[in-house]
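Before we start, here is the structure in question, set down as structure tokens.
Complex shown without one protein chain; remaining protein chains in place.
Presenting chain A:
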Amino acid sequence: MEGLKVAEADLVVYVHPSKSNQVRRAVLRQLSSLLFTHDEIFDGVVLAYEVNIPSKRAKVISGLIPYIGVKIKANLLLFSPKPSMLIGGKVVKLGKESIHVVVLGFSSAAIMLEDIREEFKYKIKHGEGVFASSSHKRHVIKAGSMIRFQVKSFDEEILHISGSLLPSNTGCIQWLSKHGTEDGSYADSSLKTSDIQREMQEEGTLNTTTGDKSPNKTQKHKSKKRTRGDR
């Protein structure tokens, strides 16, 4: 998943004199206040930190309150989604107009209908709504699915992502991992049409060749080509 990075930071944490007997705790508390907030300096949302206080010496700042400037070295795990990055998340709600996703368990994302490629059609299966691909029967997005989508925009204040499923290398991660190539393009997407699928569905033959039972992609290619040729 893109958008995650580790940054090494040299920081100075100002500790109130009343906390001078528990400096480490005060430092951790200060850093904890950064968690799950977007910071312009770090250019990302701090998800985790690791602190090292290299020196026991600290500078006392002159002023009305003599804060203690503690120098620390911190490793920060940052989440910084940028437009056109591909990130993953879990679908929590799915409606005819939109798909709602939670990324990394904290950031909400919404993919609106106009950002879902036409391949996906909204259907109701077994009483619940799904977005099913018209090209690939087994490519289905439903509540609980892990999906990969493209970042359209990121609201830094409430950490809300607008996503898109327009690129072909987006969709259900489970399906993509089995059928996608490294660059995300489908091995055989150009070969399949909805007509063929429909025909195959009618004939009851489309049950093994395209799915996960295929041991390798070469066989899959052949199978599909043959199908088309037969037709």
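Details
Convention: contacts are C-beta pairs under 8 Å (C-beta built on N, C-alpha and C of every residue); 3 or more make two chains touch, one makes a residue touch a chain; residues count from 1.
Keep in mind that, in the parts below, contacts and distances are computed from a predicted model.
Comparing "Glutamyl-tRNA(Gln) amidotransferase subunit A, mitochondrial", "EKC/KEOPS complex subunit BUD32", "Signal peptidase subunit 3" or "RNA polymerase I-specific transcription initiation factor RRN3" against the UniProt entry of the hidden chain yields the protein name "RNA polymerase I-specific transcription initiation factor RRN3". Contact with the undisplayed chain is limited, among A:71, A:123, A:138 or A:178, to A:123. Think of the hidden chain as still there; on chain A it touches residues 18, 21, 36, 92-93, 95-98, 100, 102, 105-108, 110, 112-113, 123-124, 127-129, 153, 155, 157-162.
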